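Every protein chain except one is present and positioned as in the full complex.
As written, the chain order gives the labels A and B, with residue 1 at the start of each chain.
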Amino acid sequence: MSIDKILAEKRSKIIKKWRNAIIKSYPEDGQGFLKREKSQFANPVGLTISTEIETLYDEIIKGENTEKISSCLDSIIRIRAVQDFKPSRAVAFVLQLKQIIRDELGSGHSDKMRILDNRIDEIALLAFDVYSACRQKISEIRVKEVKNQVGKLLERANLISEIPEQRPAL
Amino acid sequence: MNFVLSILFSSFAVIVVVLIPWIGVGAFDLRILFGIIIPYAAMLTFFVGIVVRVIDWSRSPVPFRIPTTAGQEWSFPWIKSNPIDNPKGTGGVVIRMIFEVLTFRSLFRNTRLEYRRVDGVPKIDYEWEKWLWVAALVFHYSFLVIFLRHFRFFTEPVPGFVTLLQNLDGFMQMGAAPFNGFGLPGVYLTDMLLMAAVTWLLLRRILYSQIRYVSLPADYFPLLLIIALGFSGMLMRYLFRVDVTAVKELAIGLFKFSPVSPEGIGVIFYIHLFILCVLIAYFPFSKLMHLAGIFLSPTRNLSNNSRFVRHVNPWNYPVQTHTYDEYEDEFRDKMIEAGLPVEKEAESTVETEEKE
Partner (left out) sequence: MADTPKPAEIAKIDHYPSPFEKGWMNKQVEIKPGVYCYASKPKNLEYVGMPYPREWNPADEDWKLPENWKEIIEEGFKDRLDKYRSFKLFMDICVRCGACADKCHFFIGSGDPKNMPVQRAELLRSVYRKNHTIGGKILGPFAGARELTEDVLKEWWYYLYQCTECRRCSVFCPYGIDTAEITIIGRELTNLLGLNIDWIAAPVANCYRTGNHLGIQPHAYKDMMDFFTDEIEDITGIRMEQDFNRKGAEILFITPSGDVFADPGTFTCMGYMMLFHYLKEQGLDITWSTYASEGGNFGFFTSHEMAKRLNAKMYAEAKRLGVKWILGGECGHMWRVLNQYMDTFNGPPDSLEEPVSPITGTKFENAKTTKMVHLVEFTADLMKHNKLKLDPSRNDHLKVTFHDSCNTARGMGFLEEPRYVIKNVCNNFYEMPPETIRELTFCCGSGSGLNAGENMELRMRGGLPRANAVKHVHEKHGVNMLSCICAIDRAVLTSLMEYWVPEVEVTGVHEMVANALVFDGEKKRTTDLRGEPLPGMEDEEDV
């Protein structure tokens, strides 16, 4: 059987495994919630992961539409970038796919698998870009907020008087 | 506490509760202790305990009016307000409380919109996320009916409503109840419902990771106790029949304050009774006090009227504030320069006395 056929056949199984692997990166006692809830509004994190990796998987197999891949990565990583993950942990889920596919394929297919490996490596790099962009955004927002708090005032500088270090005698 | 330990601990406690009367009556025939003294002690603990707890709660005042408003407030006549979820006065509060107490309205809110993909097209759907509400409702009402049904043991003559309830509850015995025709009495619907609901309430604590995380032995213990209570009751009814006349003699004696200890009641009855005694004696010291607490809950039993009726805080005390004079003293020159009106002119600053 060709590798493409296997990957298509085992699609839902691989995706399910992948989803579970991602959810396992969350605190143990919240995992049930992330898996169970199917509502877009009550559980945005769980639902985003479930739906986006489906598209992501299909695009990885096809390996054509980088833009679509980026957008899927963005949806997932944008969330993980503000959760308690180290950078490596935040994007590791892309690489996890390799092992999951390999487990499903069994032995053989090494040539095809190498192509797929390379593709996933590239996507991992892409994921790194996306992660950096999200973190960059966070920093930008921080700076912007600081500026904006006194936004109009900065234009008319020198008007703020902070509480002095010593309490003034009343 | 880890949940495995919690369950083990609670199960152990319940097993001990079952063993005590088993040995006490079965081996040592302590019928007076288990049939009279302990039930009286338990009832006393129950009533005194609840009263003490409620008095203790009410000793703490309600300094602020903090209802959770779950609907439109009363404002203009042309805006439709929600007098139940955002009550303006006592009437609304009473209705809100009735709904809360009798129908568990807040739990019922647990609805959730779901988006499903049907053939790739997103479709709005409502997920029926009300199992907790259903289980809670079934559990509490079954318990109530079973409690009322038991009146036939304490009263002579048996009140009409008890017989009626009993007939309604037992309607299944007319039809296709599985035990029919085996010489067994009819199955009560509420027995089944209670056991089903309480099992579900226990299972969800074990199966759902979040709830497992927060559950304490104090959560498993009453559930297991109630399961044991129901199970012993059902055993008594369906398997090890006891002498109902003797039980009734004992029960009526207890309620008439002329206790007797008739012969010939099986141990299983004393086990059932002792579990009940433990449950009601445990009641005032446990989370089961939510029965009384709900009536005192300030987010539910207050009306949202603090903008048009003054609510008084009994311990309100004066606080230090930053007065306008202090403020003007600090900024007077700048205020004058900016053309802002001031109380005192600039030159008088020197003479300004210290306030406070």
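Things worth noting here:
To be clear about the criterion, a residue touches a chain if its C-beta (ideal position, glycine included) is under 8 Å from a C-beta of that chain, and two chains touch if they have at least 3 such contacts.
Because the structure is predicted, anything quoted here is derived from the model rather than measured.
Interface with the hidden chain, as seen from chain A, comprises residues 21, 24-31, 33-34, 37, 40-45, 78-79, 81-84, 88-89, 92, 95-96, 99, 134, 137-138, 140-142, 144-146, 148-153, 156, 159-167. Contact residues of chain B toward the unshown chain are 1-6, 9, 53, 56-66, 68-76, 78-82, 85-86, 100, 104, 106-107, 109-113, 132, 136, 204, 208, 210-211, 213-219, 285-287, 289-290, 293-294, 296-300, 304, 306-313, 315-316, 319-324, 327-328, 330-331, 334-335, 337-341.
Just so we're on the same page, only the chains that are shown with their structure count from here on.
Chain B has its Cα centroid 42 Å from the Cα centroid of chain A. Of all residues in chain A, only 28-33, 36-42, 168, 170 touch chain B in the complex they form. Interface residues of chain B facing chain A in the complex, by the touch rule stated above, are 112-116, 127, 208-210, 212-213, 326, 330, 354, 356.
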